[in-house]
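A protein chain is absent from this complex, but the other protein chains hold their places.
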Amino acid sequence: MRTDHAVPFVGIMSRTGRRGIVHLFLLAGAVLMLLPFIWMLSTSLKNPVEALQFPPTWLPQAPRFANYVEAWRAVPFPRYFFNTVLVTVAVLTGTLISSCLAAYAFARMEFRGREVLFFGFLAVMMVPMPVYLVPSYLIMSKLGWIDTYLALIVPWTASVFTIFLLRQHFRAIPRELYEAAVIDGCSRLGFLWRVVLPLSRAVLVTVALFSIIGSWNSFMWPLVMVNSKLLRPIQVGLAYFAQGEATEYTLLMAASTFCIAPLVLLFFVAQRQIIESYAKTGLKE
Amino acid sequence: MAATSTQAAGLGWWRSGLGKFGPYLYLLPAALIIIVFRFVPILYSVRISLYRWGIAGAGAFLGIGNYAEMIRDGIFWRSMLNASYYVIGVVPLGIVVSLLASLLLNTKIRALGLYRTVYFLPVVTSIIAISMVWKWIYNPQRGLANYLLMRFRLPTLAWLEEPRGVVELAFSPLGIEVPGWCAGPSLALVALVILSIWKGLGYNIVIFLAGLQNIPQQYYEAGRIDGAGRLGLFRHVTWPLLSPTTFYVLVMTTIVSFQVFAPVWLITGPPAGGPLGTTKVIVYYLYQRAFNEGRYGYGSAIAFALFLVILCLTLAQRLVLERRVHY
């Protein structure tokens, strides 16, 4: 319930006065949030000399879109983008398949050890990455998966977080629907495919968004698992670009811009969905 | 459809979900991945930490050798300290600021959606890009941070290159010398803390907002009838009913913050780990030891230490704080 009863410090001013104060603070905050992005865009369009000027200018004198072209060409960003897209799509596909099946079993089937297994999965997946990073690296080395897409994709095709969310949702589907379907001759899998999934579109979109955002932004895992330029995903590529080959901040800012652009776009398109998905993770429902 | 009884039985078995083994088959894909790529590595990690494991593979069996070495390693403890400073910086401040912001956002203002979007934007952008932008902001000669300080007639700072503790820096213009042990985290580390708070704000805000909006109106009305003022309402209605959410944010942020790595790797130093090793957090030290110096056994030992700390912290939070959470 949106209420301003809960705001503890807003004083005895009139309603509009109160609103004004609230807006003032929020606006200031919003400016602070956006400032780095504005700075990033501004620098990305300057020429190198202007970028080094101090005090700095906000609006570039002559916007230099060539920076973007130069940054794009400086390292194989097209390749990096391709890698990220490939890995993201593959991980998403794998995660959806494995999680839908597992969540369905946890949600709607009775079997021995159901709760134990579920919490087992949960416990294992809660272990922080640094613990399994080194052994995974050594195991991948032995398997010969280092520097292949396999190391980037396969370990991430199971997500207990996704299973958790889906399980909650699948549980809520009424038993009567299932019984009716069985009478009509439907198998369990068929029920999953034809009834449960279509009804779960919202939560499927949610988990898809989480998966995409996670894959797109992943850094430490690919940093360790991939060495050659050919297989680097965007974030690793951007990081190496920043460290080695670029000393020009204009190029760096341009590269940063187009590396975050796709997700920003996705965000603007699906923001309600994304925000509400994140919101629900905090609620005990 | 005409079918023999065996065919019908087979179909029935199929339809019923493959009988007794059905559920397990459904679990199989996920279970396989989890076992092979999480469970096995975690067990393997224990093994690795008991050996001297280098770039040529397993070496001598050390038993608890790596752990003993780790306990005697001053740099290990320093890294734990740095990570702790980091968590202490990010968690309380992050929670307070995001709570305030969500309280403000929860009022009946228009453009809530717009504000929410703006505050949330940093959350979906990659930490690499964000780190690069902030490195530029923190540039001592030309960055935005010092430019703003200059505009407000404040002394400029060295930000990511400043190894002195913030407490020491705060008191030095007053001429007070602060003893070494309470100089506090370096300004460089605090610069990273600011970056993290900025980045995570939207996420916490959104969660708090959901929690706030879940509080039924009746409680507020009951409170007002009882004569509670704004502050009273906050203390007796909002805060207690928000406590599950607050607790969740607290635990999640702590766990995640303890594992910080990317900004340190990317924008501190060289040498990375900050001026005078003051931004070398535990995960970065692990990375250095394991992947830069080829001491995989030692790195695994560090990882377990980290895991233990996170586990203890989480348990401590549950034991101490969950009592005060009103469900």
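So that you can tell them apart, the chains are marked A and B in the order they are listed, and the count of residues begins at 1 in each.
Operating definition for what follows: a contact is a pair of C-beta atoms (placed from the backbone, for glycine too) under 8 Å apart; a residue touches a chain by one contact, two chains touch by 3 or more.
One rule holds for everything that comes next: contacts and distances are computed from a predicted model.
Q: Would you kindly match the missing chain to its UniProt protein name, picking from "NADH-quinone oxidoreductase subunit J", "RsbT antagonist protein RsbS", "ABC transporter substrate-binding protein" or "2-octaprenyl-3-methyl-6-methoxy-1,4-benzoquinol hydroxylase"?
A: In UniProt, the chain that is not shown appears as "ABC transporter substrate-binding protein".
Q: Which residue from B:P23, B:G89, B:G211 or B:G273 sits in contact with the chain not drawn here?
A: Selected residue, touching the omitted chain: B:G273.
Q: Out of A:K142, A:R175 or A:R201, which is the one that touches the chain we can't see?
A: A:K142
Q: Which residues does chain A use to touch the chain missing from this display?
A: Within chain A, the residues touching the omitted chain are 86, 90, 93-94, 97, 137-138, 140-150, 153-154, 181, 184-187, 189-190, 193-194, 224, 227-229, 240, 244-245, 247.
Q: At which residues does chain B meet the chain that is not included here?
A: That gives, for chain B, the contact residues 1, 11, 14, 52, 54-57, 60, 62, 65, 69, 72-75, 161, 163, 269-271, 273, 275-277, 288-289, 291-295.
Convention: only the chains that are shown with their structure count from here on.
Q: Taking each chain's centre as its mean C-alpha position, how far apart are chain A and chain B in Å?
A: That gives a centre separation of 16 Å.
Q: Residue numbers of chain A touching chain B in their complex, please.
A: Answer in residue numbers: 1-10, 18-19, 22-23, 25-26, 29-30, 32-37, 39-40, 43, 51-56, 94, 97-99, 101-102, 104-106, 109-111, 114, 117, 121, 124-125, 127-139, 154-155, 157-158, 160, 163, 182, 185-190, 213, 216-217, 219-220, 223-224, 234-235, 238-239, 242-243, 249, 252-253, 256-257, 259-260, 263-264, 266-268, 271-272, 274-275, 278-284.
Q: So in the complex, which bits of chain B are touching chain A?
A: 14-18, 20, 22-24, 26-34, 37-42, 44-45, 48, 53, 101, 103-109, 112-113, 115-130, 132-134, 136-137, 141-142, 144, 147, 150, 198, 201-203, 206-217, 220, 223-224, 230-231, 233-235, 237-238, 244-245, 248-249, 255, 258-259, 261-262, 265-266, 283, 286, 290-291, 296, 299-300, 302-304, 306-307, 310, 327
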